[in-house]
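Shown next, in structure tokens, is the structure this report addresses.
For this depiction, one protein chain was excluded, whereas all remaining protein chains were kept in their positions.
Naming follows writing order (A and B), and every chain is counted from residue 1.
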Amino acid sequence: MKLALYALLCVLCVPFVFPTWWMVTSSVKPMSEILAFPPKLLPQTWDFSSYRQVFEIQPFAQQYFNSLYIAAVVTAGTMAVAALAGYAFARIRFPGQNVLFVVVLTGLLIPSEVTIVPLFQMFHTLGLTNTHWPLIVVPILGAPSVLATFIMRQFFISLPGELEEAARVDGLGRFGTFYRVALPLARPALGAVAIFTFLHSWNLYLEPIVYLSSPELFTLPQALTQFVDLYGGPMWNVQLAAATMTALPILVVFVLAQRQFIEGLAHTGLKG
Amino acid sequence: MVVTEAETRAVAERAAARRPFWTIRRRDYLVGYLFITPQLAGSVVFVLLPLVLVGWYSMQEWNVLAGTFEFTGAENYAKLAADANLRSVLAATGIFSAGLVALNLTLALLLAILLNQRLRGTTLFRTLFFSPVLVSLVAWTIVWKFLLQAEGGINGVLGAAGIDGPNWLRGEATAMLSVIVVQVIKNVGLNMVLFLAALQGVPAQLYEAAKMDGAGAWTRFRRITVPLISPTILLTSIITVVGSLQVFAQIAVLTQGGPGTSTTVLIYYLYQQAFQFHHFGYGATISVLLFLIVAALTLLQWRLRRKWVFNEA
């Protein structure tokens, strides 16, 4: 039985692992070997020059920092905004609550291709194109944060009703209840929000390309598109080296954090 | 943006001073509004306002290059209703979304259940299944385009098993299947993690008790697991349905909507009209249609939740 389970897991794993494996190994293959058929599991010659080129062609360290700080600010901001709004929608009664919740939910339903032009017009009027502002402000307050608010609301709604009672007995006001009692309990939900938000910001593709024009302001997914040869063809090994450097650190963080994250989620149970 | 200390204190003080007006309920109203202000203001400025503008554009003949911007009223909507492509685009959208959602949720749940068994090494497998989420879309699609070629890796493996694989991205059915599978593998890890967390929250005693009562594995799954994780099922299905209607980049890279128009889904059609063909007003009209479809689907799921979601008021 156990053996069968392991076998099943191993087989299922292949389509998940192979592309990543290919990406990592191809980044140290010379160009001519990358498209060889059938693909080799290991490079025949190891060529690390692509990793050096990544930094020579683009201000890659700066771009890495850009992506990192934007994602960090967006994640922190979204957690704050979403926790507040989610808590209010779930546990405070006020007139117009349901209508306003629906208004907010609209953001969940809109693909970025739909609103990119009006948003671009807006930021251009404010003189904020070719800055990081649109990449920070829109995700924290606009459509992308709605999913976070939704997750937080669904979590807070599942907390027992006696929560506020108990807090009041302890002499806590609304904000105290939120901050001292509800928020600590919500750590797993906040974890989910953090992961979703961080990855969303980290992988943002269309927006940076549309808004940013100076290489030193670029983010990573955008930088990946800049590794091309004289004829516009992708420099595959360099692109894949950059892609590897983009993915691996995050993967390591996930490995380190996942136990706490998943078990934390399980501990309280993310109730939808 | 954030409620400051001073504000809360001020509220409290005012409340103390004028008790008759600042009842607990009124104070709650104020706190509630303050809490949602950042999100609400953001939604109005960055979502509703652009949406209204899109609605306005949908009533224009707007050629971005020529700079023409003419009010044409409902003309774009009439054009959309008469658009010969619309039927096939809607069909492709339906097949894509239904296939994506079904495969994604089933696979996510299956993986979560497998990983929830008491086995050594689940951490490793969990990481492996999650890893595609972190790989850049650019790299991911390059790899898959390569794998799905007529003489690519997939057919290489099938060939070793004596199967003559199809030319995946060139056949109408196989192209659709490929796009769905590639997208599912990329993102199923997120749903898997959510399911896994929900599964671990199901008390083990419940299963023990059910076992004593002679319930089989399937009964236990249907009667205990599903109801208890139903809130997570609702959340993931909403996220996935909404997300499925927004998948753009993979289709652009893998099939460009082809062969024929077999993988031209609504969002891709919108992109073609607005950005490739420069019919910006018409693109906005398609946006409105897309928005209405997503809204209707989400509303439907939200309504249905009372019927089957455990623990939801």
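Side notes on the structure shown:
The criterion applied here is as follows: a residue touches a chain if its C-beta (ideal position, glycine included) is under 8 Å from a C-beta of that chain, and two chains touch if they have at least 3 such contacts.
In this section, contacts and distances are computed from a predicted model.
Name of the non-displayed chain as stated in its UniProt record, restricted to "Integral membrane protein", "Acyl carrier protein", "Multiple sugar transport system substrate-binding protein" or "TonB-dependent receptor": "Multiple sugar transport system substrate-binding protein". Taking every chain of the complex into account, the absent chain touches A, B. Within the complete assembly, B:Leu65 is the residue of B:Leu65, B:Ala160 or B:Met212 that touches the hidden chain. Summary of contacts with the chain left out: across B:Glu70, B:Glu151 or B:Glu208, the touching residue is B:Glu151.
Looking at B:Leu30, B:Val45, B:Ile113 or B:Ala252, the residue that reaches the missing chain in the full complex is B:Ala252. Annotation: of A:Leu100, A:Ile116, A:Val138 or A:Leu204, A:Ile116 touches the absent chain (contact as defined above). Residues of chain B in touch with the missing chain: 1-5, 8, 62-67, 146, 148-152, 167-170, 252-253, 256, 258-261, 271-272, 274-278, 280. Mapped onto chain A, the footprint of the missing chain covers residues 32, 35, 57, 66, 69, 73, 76-77, 80, 116-117, 120-121, 124-125, 127-133, 136, 175, 179-180, 206, 209-210, 213-215, 217, 225-233.
Criterion: only the chains that are shown with their structure count from here on.
For this pair, chain A with chain B, the centres built from the Cα atoms lie 14 Å apart. The touching residues of chain B, when paired with chain A in their complex, are 1-3, 8, 12, 25, 27-29, 31-33, 35-36, 38-51, 53-54, 57, 111, 114, 117, 119, 121, 123, 125-140, 142-144, 146-147, 151-153, 156, 181, 185, 189-190, 193-194, 196-201, 230-235, 238-239, 242, 245-246, 248-249, 267, 270-271, 274, 280, 287, 290-291, 294-295, 298, 309, 311-313. Contact residues on chain A toward chain B in their complex (touch as defined above): 2, 5-6, 8-9, 12-13, 15-20, 22-23, 35, 37-39, 80-82, 84-85, 87-89, 92-95, 97, 100, 103-115, 117-119, 121-122, 137-138, 140-143, 145-147, 149-151, 154, 157-158, 173-175, 178, 188, 192, 195-196, 199, 203, 205, 220-221, 224-225, 234, 236, 239-240, 243, 246-247, 250-251, 254-255, 258-259, 261-263, 265-272.
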